[in-house]
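A single protein chain has been omitted from the complex, and every remaining protein chain is retained in its original position.
Going by the order they are written in, the chains are A, B, C, D and E; count residues from 1 in each one.
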Amino acid sequence: MEKAIILSFLLVSLLSSSHAADFCVADLTAAPTPPATPAEESALTADDFVFTGLGMAGNTSNIIKAAVTPAFVGQFPATNGLGISAGRLDLAKGGVIPFHTHPGASEVLIVTQGSICAGFVTSSNKVYTKTLKKGDSMIFPQGLLHFQLNAAGVTSVAIVSFSSPEPGLQILDFALFGNNLKTALIEAVTFLDAATIKKLKGVLGGTM
Amino acid sequence: MEKAIILSFLLVSLLSSSHAADFCVADLTAAPTPPATPAEESALTADDFVFTGLGMAGNTSNIIKAAVTPAFVGQFPATNGLGISAGRLDLAKGGVIPFHTHPGASEVLIVTQGSICAGFVTSSNKVYTKTLKKGDSMIFPQGLLHFQLNAAGVTSVAIVSFSSPEPGLQILDFALFGNNLKTALIEAVTFLDAATIKKLKGVLGGTM
Amino acid sequence: MEKAIILSFLLVSLLSSSHAADFCVADLTAAPTPPATPAEESALTADDFVFTGLGMAGNTSNIIKAAVTPAFVGQFPATNGLGISAGRLDLAKGGVIPFHTHPGASEVLIVTQGSICAGFVTSSNKVYTKTLKKGDSMIFPQGLLHFQLNAAGVTSVAIVSFSSPEPGLQILDFALFGNNLKTALIEAVTFLDAATIKKLKGVLGGTM
Amino acid sequence: MEKAIILSFLLVSLLSSSHAADFCVADLTAAPTPPATPAEESALTADDFVFTGLGMAGNTSNIIKAAVTPAFVGQFPATNGLGISAGRLDLAKGGVIPFHTHPGASEVLIVTQGSICAGFVTSSNKVYTKTLKKGDSMIFPQGLLHFQLNAAGVTSVAIVSFSSPEPGLQILDFALFGNNLKTALIEAVTFLDAATIKKLKGVLGGTM
Amino acid sequence: MEKAIILSFLLVSLLSSSHAADFCVADLTAAPTPPATPAEESALTADDFVFTGLGMAGNTSNIIKAAVTPAFVGQFPATNGLGISAGRLDLAKGGVIPFHTHPGASEVLIVTQGSICAGFVTSSNKVYTKTLKKGDSMIFPQGLLHFQLNAAGVTSVAIVSFSSPEPGLQILDFALFGNNLKTALIEAVTFLDAATIKKLKGVLGGTM
Partner (left out) sequence: MEKAIILSFLLVSLLSSSHAADFCVADLTAAPTPPATPAEESALTADDFVFTGLGMAGNTSNIIKAAVTPAFVGQFPATNGLGISAGRLDLAKGGVIPFHTHPGASEVLIVTQGSICAGFVTSSNKVYTKTLKKGDSMIFPQGLLHFQLNAAGVTSVAIVSFSSPEPGLQILDFALFGNNLKTALIEAVTFLDAATIKKLKGVLGGTM
């Protein structure tokens, strides 16, 4: 036992700093960040490294018949500083995740139920689309417009992961029609006509 | 003179490797990359670190009455590996750079002539717009939709710089209406109607 | 139509470089790397961004009653340069992924079938273990020893993703007992006794 | 309208975290940093993303007949975390930005008025100099000694941008002669003679 | 003197921000981090950039007859944010640094006294071992299992440096036998037998 004490002493001297270099679990009760204020290591349990929210189907009773359940740093603080996060897509029959981008991350999608038609458009304006079966994976490079459409007659589900704890999510229709951008301005920067814009503002909650 | 020879010898021993660690000018005649094949340092001159293309007005005789002149790694190979690139915007009277993103970089714009109304939309769907006078700068965070509109009665010009040699450029209208995406698919992922889509395909060259 | 031609001309001038800045799909037939030699963009199809290997159960008829199916850059070249990769774990009844590390990435695991007991040990020598149900996620910070054990009476399955296209995989038992490390050396650096080492070398294929 | 409410509900659930992942505007009233304490997103307006200081000529009534106006994170907090910053150079007739380095960034300079002779020296001790006309750009790789000299008979102006919000700026003459380095020490580490050092200390404010 | 005042004025305007961009010395009295709370620059002296702890031999009166003296960010706060840290190894006659990893850094070791046999194992399960003489250096890639054994009849010493201020240190035997991991669990994830595990727990302080 004496030996154990001696060796433990060595280890303690190595670890005398209060820094937990291996990870930096965010303390979401602290001031808004990044960079996150790290939680005290002594206060962490295994539950801090576990997220249970991807086990439940998202609510698809909405206009897109689909739901995105994020496990980003805001929901899963342990991802902070570790270069990765995750999420879940539920697409009811006819469901769609409309054109969107993740400004801060690349995405890998894996179909776990049903079938999904997915695609993205590149800076060169080239389109890559594919109907994915259960078990198929697809990668969406960072920042590019992409979409997912249910390609099955029943609910489809996918697990997605991202190359950052804070991928961001910019849904095109919301960015255009779901805020206070003026109709004339939208016309000018999209070439859509005012009637179309106003109709979609009505659906998506934009200020008229 | 003997001393110079001795000291030079020291320096030569430090530099006996053929690696030019300070930069990595891309050899665009080599296979397409990134990562770039570096040019031989001995073959480089000051001209390799200079780009003259931003001195000329871009051709604004087009539908958007505007032009983007890039000085990305493809045009300015010396930016390779150095985390920065540049460009120039010319906006004739009534000109607009329509909604677009740079998937791989943040952007700083500086108005050098005239006045420009610019804006971007965040992942939180919030809009930030500002009419910039000559000399004003604005920053557009990476990957977010943004636009620039001429706010002067005459031609306006801006210098832009990017946080990457390969910022990418995805112009929304081209991504939606300027390629072979099927009309029904666009309808599904944008909520636009078929007539609107077909009209814009006609203008922007998309396959019907 | 004239307008479309004019605007297309603008776009072409932006894209005159052969660089595909949005991604860098690895050409695995080229010399071994990183950094990867990128495939020519014109030769890419949607299939290059899709990986079908995670849809099939791995072969668990082995000593650990488990299988790891990687979708790293070697199997899924499109992940190159995008900061992410994936994989699949199959654990038959009694199956285990023994203590291992990923030297180059953090990992997020999501249970898609059954139940898995997982854990990791930190630099501070603290242990975090948790029995995960279907739908639960757990994060394993970069480089730390961790394990997964089937906690169900039937086959369990998990999808894993990594914060790098090249996470690496160092399985402890193979590193100790599955190569040509001499028994005396292993004794010295692990405090295991020679008999134990030789027994495990017999099982794991190490040189005696 | 009901649809809008339902869809908005989806979006709200995605954005329930107070983290603004797209950017991290520094709160300069908080403790000195990096890393910056981010401002509350709800408190930000478009003005936070705009910097007006580059629109005014710097004061060139000084010994170098030149001025550097920075738009680094200290002046333009929105650049925080976005990998880019900017600045403006004013060079009166005969003006010079003496030999200096940016320890933390590469620089791109674009001449917007007049003509500037610029150059840098590499780790291999090679010199690249060029007289730039209005509209010409030049890149200065990170950390290398470089200079700018007015090459016109009238005031010249340049816009500069940097690959970091905190490029740093080390002006050689100030580093050598503008602080409390002892003359004997400067002699030893530069091979300059004491008389020369003392003369320049007199000009540049160094402690004798 | 007037000139000095004028030029100083220029410099002051450049440096009016309280940010010290060149470094970010950690204030270890602040909340545990990373990211570190930076110390106020005005409070720093040369001593803040100097660490004296590597000048003393570590205490090798322990079971491994060896000592690791770290100069990580916890001991040497000035390394914070600078991508590097250091340490010292003392190996008495018969001493050994057992199999361990640094989850967050690559390591370079330089023998400064005696002789050391060192080795590492790759993800491909290949072993690289070498007996190093005084003055020899060896590199251990990030996250891989490696060890150092005294190969001299007298005390050997090495200086080590790391590619991160927070390399972490996971000593295999402590990770397995020096905490509260249950014997049955260790059996399952290592294939070691219970008797071996219990014996080493007795030596290394693990909970029985």
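As a working rule, contacts are C-beta pairs under 8 Å (C-beta built on N, C-alpha and C of every residue); 3 or more make two chains touch, one makes a residue touch a chain.
Please read all numbers here as calculations on a predicted model, not as lab measurements.
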For a quick check of understanding: of D:50, D:82 or D:169, which residue touches the chain that isn't displayed? D:169
Looking beyond the chains shown, say which of D:75, D:112 or D:142 touches the absent one. D:142
Tell me which stretches of chain B touch the chain missing from the display. 1, 3-11, 14, 16-22, 24, 35, 37-38, 40-41, 81
What is the set of chain D residues that contact the non-displayed chain in the whole complex? 96, 98-99, 101-104, 119, 121-123, 125-127, 129, 141-145, 147, 149, 168-176, 178-181, 185, 188-193, 196, 200, 203-204
What chain C residues would touch the chain not displayed? 28, 31-35, 59, 61-64, 67-68, 70, 72-75, 103-104, 166-169, 171, 174, 178, 202-205
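Quick note on the criterion: only the chains that are shown with their structure count from here on.
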Hey, which pair has more contacts between C-betas, B-C or A-B? A-B
Inter-chain centre distance, chain B versus chain E - centres from mean C-alpha coordinates, in Å: 42
Chain A to chain E, mean C-alpha position gap in Å, rounds to 35
Specify, in ascending order, the residues of chain C that touch 2 or more different other chains. 11, 20-22, 41, 119, 122-123, 125-126, 129, 141-144
Indicate which of the five shapes (line, ring, star, complete, other) describes how the chains touch one another. other
